[in-house]
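Following: one structure in structure tokens, then a few remarks.
Yeah, one chain of the complex is gone here, protein chain that is, but the others are all in their spots.
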Amino acid sequence: MDGLTWVNIEKPTSRETDWLAENYHFHPLDLDDCLSRRQRPKIDEYEEYVFVVLHFPLFSWEARVTVPSQVSIFIGKDYLITLHDGMLKPLVKLFRDCQLHEEARRAFLKTSGFLLYRITDRLVDYCLPITYKIMENLERVEDEIFATKGRGTVIELSILRRDIISYRRVIWPMRAVLGSLEQKIEKFTAEDMEVFWGDLVDHVDKIWDTLDECKEIVEGLKDTNDSLYSHRTNEVIRILTVISTIMLPLTLVASIYGMNINLPGDDNDLSFLVILIIMFVVIGIMLAFFRHRRWV
Amino acid sequence: MDGLTWVNIEKPTSRETDWLAENYHFHPLDLDDCLSRRQRPKIDEYEEYVFVVLHFPLFSWEARVTVPSQVSIFIGKDYLITLHDGMLKPLVKLFRDCQLHEEARRAFLKTSGFLLYRITDRLVDYCLPITYKIMENLERVEDEIFATKGRGTVIELSILRRDIISYRRVIWPMRAVLGSLEQKIEKFTAEDMEVFWGDLVDHVDKIWDTLDECKEIVEGLKDTNDSLYSHRTNEVIRILTVISTIMLPLTLVASIYGMNINLPGDDNDLSFLVILIIMFVVIGIMLAFFRHRRWV
Amino acid sequence: MDGLTWVNIEKPTSRETDWLAENYHFHPLDLDDCLSRRQRPKIDEYEEYVFVVLHFPLFSWEARVTVPSQVSIFIGKDYLITLHDGMLKPLVKLFRDCQLHEEARRAFLKTSGFLLYRITDRLVDYCLPITYKIMENLERVEDEIFATKGRGTVIELSILRRDIISYRRVIWPMRAVLGSLEQKIEKFTAEDMEVFWGDLVDHVDKIWDTLDECKEIVEGLKDTNDSLYSHRTNEVIRILTVISTIMLPLTLVASIYGMNINLPGDDNDLSFLVILIIMFVVIGIMLAFFRHRRWV
Amino acid sequence: MDGLTWVNIEKPTSRETDWLAENYHFHPLDLDDCLSRRQRPKIDEYEEYVFVVLHFPLFSWEARVTVPSQVSIFIGKDYLITLHDGMLKPLVKLFRDCQLHEEARRAFLKTSGFLLYRITDRLVDYCLPITYKIMENLERVEDEIFATKGRGTVIELSILRRDIISYRRVIWPMRAVLGSLEQKIEKFTAEDMEVFWGDLVDHVDKIWDTLDECKEIVEGLKDTNDSLYSHRTNEVIRILTVISTIMLPLTLVASIYGMNINLPGDDNDLSFLVILIIMFVVIGIMLAFFRHRRWV
Partner (left out) sequence: MDGLTWVNIEKPTSRETDWLAENYHFHPLDLDDCLSRRQRPKIDEYEEYVFVVLHFPLFSWEARVTVPSQVSIFIGKDYLITLHDGMLKPLVKLFRDCQLHEEARRAFLKTSGFLLYRITDRLVDYCLPITYKIMENLERVEDEIFATKGRGTVIELSILRRDIISYRRVIWPMRAVLGSLEQKIEKFTAEDMEVFWGDLVDHVDKIWDTLDECKEIVEGLKDTNDSLYSHRTNEVIRILTVISTIMLPLTLVASIYGMNINLPGDDNDLSFLVILIIMFVVIGIMLAFFRHRRWV
């Protein structure tokens, strides 16, 4: 509380960064980075302040894929400035709570380092359910695969895989950044926060582990799906072949005796029976052949 | 014995952790971790005690997959507190033995460090047969694949692969934790336990090696299965093609002479023979073609 | 400005390197490297100067693949010599600007180290849009795959993959070189450029991350495409089998009654009806069989 | 010689280890490890002795796979104790030579460290021909694949791959153990053996390299085999399609003129010729279509 200011800027434009440039002595490159969408998570340490870029996963419903949502943070002795695009609900909610409720302010606005921990913790906690949701989706798709549902499953599997790839790319650089963050902002924290930050890093590692598992599972499911298709195609072709190889010779025999020429025994009353017997012999030979090949 | 207390809490709830918070000065984050199911194996070292989270593989019969079963351990000078969900039979049995038998107490309750070793050793030893069971399953599936049993094999292979993936994910973080555990709890052990812990780490490494081998084998088996399907489909289609390409032209010839129009030689007694000869020539050409392509 | 010379040599030949050898005391191996096209990015540090070979990705329209475009740089206290093949537009443009405009010269020609940073920065920035273009292409191909467009998609996917492989090979060695460049040319820079170079390395890392993601996505798309083909083939064969297995037995029945021999009931007026009924029974049995197999 | 004792125990049981426990002061865990079959290669260093567990590959003819064969070794100042299951012929032969021939004893029984080197060297040398045998098998299978021999090749490839996986798993942990063995047993060696052990480690590395190459080759061969099947299936289906699409329309034409109704021109002598011409036109159109698609 004592002089700690939290400035929260949603959807920052050059006007906001100009204002920051005037009031605080931030490096121009950092201010540029707040506006650019093509950043990597990183920590830039200066004497007076630390500039942190964090990325959190955000599921984009249009693209059906996880995209990184950037939070740029300037942390100084008595201020914390967050710039983001307002899509991360936990952060928006936390700020509103602090605006409205005296008690929230008392709980969170202790030191700038403590506040940063609480914000990061909230946003990391927010990731866990998303990760477990992916795991659940995988299990649902697995059931669909075993029920051989078809084309829809392939596309769903593909979209899930794509999402896991993108999600992993968001978390990957965050692990290094969060692992070294505690040390870099130590000077802005009153109490010893090491255990807390360690716990937070554990959570991120857990997310990473889960995503790694998801990746292996999704690749395994893809293989299973392909194998099942292979098996199914093989089955169908086998039936086709059995039917064709029985029917075609019989039809040939019938066709031969359908020719409009002088056929041996064509006015004999027993001919029909003889031909039927020939046909059954053909069927028998074919079935014996298929049994030998273990097709029926 | 001398003052060493083993507190074993099955299925801990907030009531139990509240009790712990009152009687011991544990970090609140650690107590939270005991209740959370979304932890990673880890060691948190404090001056008075060490908090250890261990995960052991447990085969879930409903999900047909290995899931981590968590054991949270607080170890201090004269106490060892274990919290778990009661699913790990060796741990439950060990505690009951200590409750019932004087001699078990004398054997295990020496120092808190020694007790922790015995518990961990039991639980790790418990994993080895599970691992070898997977290996056996792989060998059984391999036999099934070579006997081309079909769809069931694909699904079984998929479930096995899924299980190996999950199992590996349980063991992976345990290796790092168990590798550094001895050093961290040294102060709670009277004798030198290095050789024992080293032996235990060797066992975990052995499990990891075996799982690695299982992973490679299961991928190899999947490939073999797919190749065999491919080969089988190819075989079946070849037979289909051979039969069709022989029968279809013959049927055509017969059909032509079945037309109700004036055919050349339709009242000649030799026509039937001539047509049969034509048919055999067609068969001969076809077979020569197949031999040339090495299909028959 | 003060004595800083920027010598820019496009499409260097041995005549140019001979001229350099006369006027500057460069190591003959370095001069050879300027002419050779088979270099790796590298930094050779000497007392008087630093020799840097940088590679930037250039999309070759004929080969439809990204190829490395080499820039060889000699940097000394008061000179910067760049040798390249004139294909990198930003570099060509930057030099022309410096030739024509006094203000450009004032902005860029401060120290040799600063000039090198500006050149490298321009060329790295030039890569970002290329990278994002690849990402867009991947998304377009993904849409095409889901719409099962066919052969063209396979080839496009293959060309994209090839391009990503080559692009990665250009960026990979650049990361190490750019990461250590700042330190090596420090002596030729007046101000502290660490933040700037760090920012540039971040951009290269970002490109690398994106390419890594692209690589995983392109492999995933290939798998999806193959699975969709598998599924489609399976579908088509199933239809073929359903039609054949219904039509072939019916044709057989008709053929049998087309034989020119004495058939049972061949002058009975109800025969036609009886045969039709037999045919419908056959169709019914077949459909029941297919329903049982869940094919229709 | 001077007091050096080599105790060789084949198929050790608890009786033998009890005897060892009585006569030497070995750690009980080590004696347990001699009997257990589920060990990893390792070195346990004690003040008085060093306990080494080595694994060597042994091809099991029943399982058609390489399995690890364990040699447990206690090495002290004046003794070397080897425990194994008697399956490793070079070791058995070496011991018998030492038993029977004075000159062999003189050559090998110098110091315990030297003896250990000679034993290990023999056993490693024994692995090389096995490794090259695998390479030869791969080359034979490659020839079979190019000759498209069929189902047998798939199974052979699968067994080879399985064997390479298991073999690698035996060698992998051995590299680390053998690499550090020399240092640990230095005190039991009179002369400087560094060059000799280095040579031995080189041989193991060579085996590892070869196995790595084998692994890549076997995966490549599997891919080639699958591609060839794919190609073959494609070929066969193409032929089937060409024949069917030519024969089916012709048969239809013939069938239409086989109907027992009033057909246009059914008593015209030229009808047969006209129909044949129609048929050839159909064949022509079909062939043109196939040529257009590049199928024939």
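To keep things simple, chains are lettered A, B, C and D as they appear, and every chain counts its residues starting from 1.
The rule is simple: contacts are C-beta pairs under 8 Å (C-beta built on N, C-alpha and C of every residue); 3 or more make two chains touch, one makes a residue touch a chain.
Keep in mind that what you see is a predicted model, and the values were worked out from it rather than measured.
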**Complete:** Missing chain -> touching shown chains C, D
**Request:** From the listed residues D:Asp85, D:Glu103 or D:Asp199, report the one that touches the chain absent from this view.
**Result:** D:Asp199
**Prompt:** For the full complex, which residue in D:Glu10, D:Asp97 or D:Asp226 touches the chain that was left out?
**Reply:** D:Asp226
**Complete:** Among C:Ala107, C:Ile243, C:Val281 or C:Val296, contact with the omitted chain is made only by C:Ile243
**Fill in**
Touching the hidden chain, out of D:Ser60, D:Ser180 or D:Ser244, is D:Ser244
**Fill in**
chain D residues touching the chain left out here are 128, 132, 142, 145-146, 195-196, 198-199, 202-203, 205-206, 209, 212-213, 216-217, 220-221, 223-224, 226-228, 230-235, 237-238, 240-241, 244-245, 248-249, 251-252, 255-256, 258-264, 294-295
**Those residues of chain C which, in the complete complex, touch the missing chain** = 27, 29, 33, 38-40, 42, 44, 150-151, 154-155, 157-158, 161-162, 165-166, 169, 172-173, 222, 225-226, 229-230, 232-233, 236-237, 239-240, 243-244, 247-248, 250-251, 254-255, 257-260, 263, 265-269, 271-272, 275
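By definition in this document, only the chains that are shown with their structure count from here on.
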**Message:** Starting at chain A, how many touching-chain steps does it take at least to reach chain D?
**Reply:** 2
**Message:** If I list every residue number at the interface of chain B and chain D, are over half of them used by both copies, so same, or under half, so different?
**Reply:** different
**Request:** Please state the rotation angle, between 0 and 180 degrees and to the nearest 5, that superposes the Cα atoms of chain C on chain D.
**Result:** 145
**Fill in**
Cα centre of chain B to Cα centre of chain C, whole Å, reads 36
**Item:** Centroid distance [mean C-alpha coordinates] between chain B and chain A, Å
**Value:** 23
**Message:** Going by the contact rule already set, what residues in chain D reach two or more other chains?
**Reply:** 258
**Asked** Touch graph across the chains, line, ring, star, complete or other?
**Response** line
**Message:** Strictly by the criterion at the top, what is the full list of touching chain pairs?
**Reply:** A-B, A-C, B-D
